[in-house]
Every structure is written in structure tokens, then in C-alpha cells.
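I have a structure here, written as C-alpha cells, and I will follow up with some questions on it.
A single protein chain has been omitted; all remaining protein chains appear in their positions.
Here is subunit A:
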């Protein structure tokens, strides 16, 4: 379990990083927190000839809140995002979800942008980016571009980021006033990749649901947002009919997802599970504490 030989590059600026990436092309890999990449190297599942270690690059660790979005830099660690009070105030979902990413030791090193660039269908943050209608900011020697989440995820562990591009930040879009969010997942052990997970946003105006969406972990091969508006909109959130509406939403989710079987759970079980988790997060979202309502 030792990696094959590689050349280690330690650029100090985004420009330098982009220059090295342009040079090494498909032979290179960006190294951020290393929590996914290093095990892959050690197991020799990949043997890139060059590692472009961005940990020394200035100015990539910011977490900035604007009226529209929370912008998370490529070196902001999961732990920093989970701790950020500004980010939590603007978008509680970020903390709700991030605390489900692995364990503290891994969150201390692993980056949120790295998670998204890694595009693991079992990762929480790609699902959250999708639910927030987020954007990835990429820089290369050729210039800068923004990639909407729908265009970013190309398949399991596959994105449209080019080999010479560095994701410098992602922007999670904020929700309209009156939106509540909740996130839940079920893993075999605490902190493991989930068997299934779901995040929801529910916008309520005058006690009536006006919009609702859900996004999933481990049950779709790329992040996929289901609009629950058709089943939930118009329902009074604390009324009798809410329960039935939530059941229909769970049914809609079960229809929507396409889980795969593996050694930890069958496709059928995951389908049932994500439906039930959806039911529970929806109930939770409308009863969430005041602080969680945005």
C-alpha cells in the first residue's frame, strides 16, 4: 500500500498551479485534503506521474457569504465550513450536511471543493451543491469559467472539469426567505458513507408550502434534484393533510432514485430507506427550530 512514484509540485499561487496543470495535463492530479486521493494512490488504483499540491496556494481557504450565495474556496476544510457561523446563518443546510461527512479527523483535512471535484455519488456535498443550485468556479491557463452543477457532474467520480483546470471555489446558492432545510442519512456506522441520504428545502409562505426540492446521497449516480412542488405545494405545513402529502413525496422519491446494490445493502433496501428518510426530513423541516429556518 505504497503509491507509485510521482513528482510533487507545490505551487504558491493559482497562476502557478494552473501553469503546472497545463504542463502536466492528464498525467497530473490536484492534491487538496488528500482524504480521497491518497488512499487511491496507496492502493495503486491510480498512479498519476504528477501531483499538484495546492495546500500552499494563497487565498483559497475563504468562506464568503453574499446575498446570493455562500462561496467556499478550494482550501476550506469541511470542518471550517461546519464551524462557520456566517455560512450557517446564511445556509443552515451546509452545516446540517457537512457534519455527516466522515469523522472529525477527516473533516479537518478534507475540503468541500475536493469532495465536489471527486464527485462520489456517496458524497454529501455534491448533493448539497445540486440542491442549492450551485456553481463551480474553475481556473486554467486558458482562463476562468463557471460551471453550473447540472453541467459539472458527468458520472460517478466523473466531472466536466478539464485536466488542466483547478476548481478554485464553489458557490452554494441561498434559498428564498421562509425556506427551511433538513438533511438526514443512514450509514452502517456513524460517519461512514451513507447507504442513503437526503437533503430537502421547503419554502413556506403564510403556513403554506410554495416550493420544495430534494437531493440525494448514494441512490443516484450523479447528483439529481427532485422537485417536490407538485406533491407538496399548496399544502399547509402543519395541517392534517401534511402527513399524506409527505407520504406522497416519499413515494415520488422512491420512484425517482436508482440505487445500486452492493455488499452493504440492496437496491430495494436503499429505495425504501431513502423514502423513509425523506418522510422524516420533511416532517423535521417544518418543525425545525427557528434558527434553522431561512
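Annotations for the structure displayed:
In this section, a contact is a pair of C-beta atoms (placed from the backbone, for glycine too) under 8 Å apart; a residue touches a chain by one contact, two chains touch by 3 or more; residues count from 1.
Assume contacts and distances are computed from a predicted model.
Comparing "Fe-S cluster assembly ATPase SufC", "Predicted membrane protein", "Sugar ABC transporter permease" or "CO/xanthine dehydrogenase Mo-binding subunit" against the UniProt entry of the hidden chain yields the protein name "CO/xanthine dehydrogenase Mo-binding subunit". Across A:70, A:101, A:214 or A:265, the single residue that touches the chain missing here is A:265.
The omitted chain makes contact with subunit A at the following residues, 1-5, 43-44, 103, 186, 188-192, 195, 263-266, 269, 272-273, 276.
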